[in-house]
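In this view, the complex is presented without one of its protein chains, the others remaining in place.
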Amino acid sequence: MATDYSKYLRMEKLPLYWCPGCGNGTVLKAMITAIDELGWNTEDIMMVSGIGCSSRATGYVDFHTIHTLHGRALPVATAIKMCHPGMHVITFSGDGDSTAIGGNHFIHACRRNIDLTVIIVDNWIYGMTGGQYSPLTPTGTKASTMPRGNIDPNFDIAELAKGAGATFVARGSVADPISLKNYIKKGLAHKGMSVIDALSNCHIQWGRRNKYGDPVKLVELIKEKTVTKTKAAKMTPEELEGKYILGILHEDKEKKEYTEAYKELVEKAQNE
Amino acid sequence: MSKAEIMNGNELVSEAAIAAGCRFYSGYPITPSSEIPEHLSKRMPEVGGVFIQYEDEIASAMAAVGASYAGYKSMTASSGPGISLKQEAIGLACMMELPLVVVNVMRGGPSTGLPTRVSQADVMQARWGTHGDHMIIAVAPETLLETYTETIRAFNMAEKYRTPVYILTDAVLAHLNGRVELPDPSELEIIERTQPTVSPDEYNPYDVEKFGDIPPLPNAENFPKYKFHMTGLNKDKTGFPTVDVAAVEADEERMINKIMNNVKDIESFEYYKMDDADLVVFAYGTNAAAARVAIDEAREAGIKVGMFRPVTVWPFPEEQVAELGKTFNNMIVTEINLGQMLYEVERVTKGNVEISTVLQAAGVPIRPQQILDKIKEVS
Partner (left out) sequence: MAFHYELRFAGIGGQGNMLAGAIIAEAAIFFEGKYATQVPTYTSQVRGGPTKADIIISDEPIYFAESTHINFFLALDQRTYNLYKGDTLDGAIVLVDNGLVNVPEEDRKRWDVYEYPIVRTAKYEVGNVITANILSVGMTGELTQVMSLDNIFKAVEKRVPPAFLELNEKAFKMGVDIAKKLKAEKGK
């Protein structure tokens, strides 16, 4: 049965604030569909965002929502989860928000393995502020603050999350929304810190500077640049150069979740 | 019945926070405030509260804002550069109108300055540290007992007015050990945020038309039932962004007026030996203790001098200080900095009074003798 989106959206806030063709909507839809399939009540869901185009998503969904400051979604989400461990806490923010200004919070939230689902709309650029380069802007491509082409190397969000201690890491893309939805769904159901790197298109701020001003063309590019984990296993390092590997890239069900650890600490303190 | 304890200022802030109902503390280690997280890391789990040491000062302040949104009474503490880093979160609490208590154990600055030494050089930062027009409440206790009672009052005002409140202590008060007769918990007045009486569907976090300047805000128990949106952007009554000129103007003014219209409830000050005084000393925080000793000694020498001591330093006690300006010919302003509240005193006394100063920013307390010398010079 088709998803009744009106159950999850603040319909009076539509139409969306995003540019026509923006990948934000695709990622948001994948998330809502995943939640619908899990059958969660909107009263039990807390969504936290930082600052940026994708961070405006908190305004559209009919959950508990808070639109915080640039890079700061995770400290806020962590606090809310600690206060209400029974709630499903999701963050929804961009690549610059999550890995540049919020980079420190990101690695430490991963390290704690707190039960949050972190959806990063990874569109390779700071969209809202005018196309400046982010830690995910592909090296060599243009941005408003890299007019001669980006000289900065990139983060690999999945490797970063895994290395920092997250226990569920997946990468999907707007070119394959069904798989993206499945990864988000698994991430939501995972008990612990789950990170979903959602490759997305910003044809306006990244695309227009790099001859991909057309959303369809840019989604095609994303399709070309991505390869599933299964296929990647059969490819040589040379063939994988410049490719983004899709799939569930890391899963650990053993590591203790942070609110559980804290609960044990409280019990210990109260039984001393 | 009260209970005598030996505690230092940092421990008293921590215990008072728990007594006031604070159940969320987030912080980051920094001298001279570190005994606050050390104490609360032990105490919070005992009372079923949350303690987290975050990765940095920014996260710890943001977390306290997040916990307040989620219905918890929350606190963060720091000193010097740490307070500078917390400013964006304090601004967010102002805009979202969330209760928050921030402890600044003041140390020498700017920058790393004098980490272990006393200062009162952050009083203007408390007022204007975060960007944008806003009002703030700040209290500056003088003694150990007042550190406890003002912390309780800080939480009460934060909840009542949905606003951040600073507690300004300093390196001396933080580490001063002395006897304190703690009030019995049953004698404390503890204020909780007003709870919504409307159904979740009808609830708006800034419904000033229906509820007046300080609308209800769900506590921890009610939070899961009430879905609402908050943002750091200028907002309308529903909590969603607006750029409507009239709405923004009204909201900006209301956020200041919700405090200024209640200044009689928020203000707290002391007149010390002022009945027959013909010279007044303006002092606050621990520096007022030095002034008190100096005044006692001056009176033994026959000098009729008194003190005006604001306990609530923000909003500034404009009415009282303006009156002092009209009543006295001479006033001594003393503070452990190079002149900050001095500007406020000058502003509100409008040249009606001759102002002398005892100012010092050297990492050591101003001594009673220094103030006494000035009293003798002026009188």
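Labels for the chains are A and B, by order of writing; each one numbers its residues from 1.
Convention: a contact is a pair of C-beta atoms (placed from the backbone, for glycine too) under 8 Å apart; a residue touches a chain by one contact, two chains touch by 3 or more.
Since we're looking at a predicted model, the values are computed, not measured.
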Missing chain: touched chains present in the view: B
Absent-chain contact - pick from B:Ser68, B:Gln87, B:Thr130 or B:Thr143: B:Thr143
From B:Arg179, B:Lys225 or B:Lys326, residue that would touch the chain that is not displayed: B:Arg179
Contacts of subunit B with the absent chain, listed as residue ranges: 4, 6, 31, 115-117, 142-143, 172, 175-179, 289-290, 292-293, 364-365, 367-369
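Convention: only the chains that are shown with their structure count from here on.
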Sites on subunit A touched by subunit B in the complex: 13, 42-44, 48, 51, 58-59, 62-69, 72, 74-80, 82-84, 86-87, 104-105, 107-108, 262, 265-266, 268-270, 272
Subunit A-facing residues of subunit B, complex: 24, 26, 42, 45-46, 48, 50, 52, 54-56, 58-60, 62-67, 69-72, 74, 88-89, 92, 220, 223-225, 227-233, 240-241
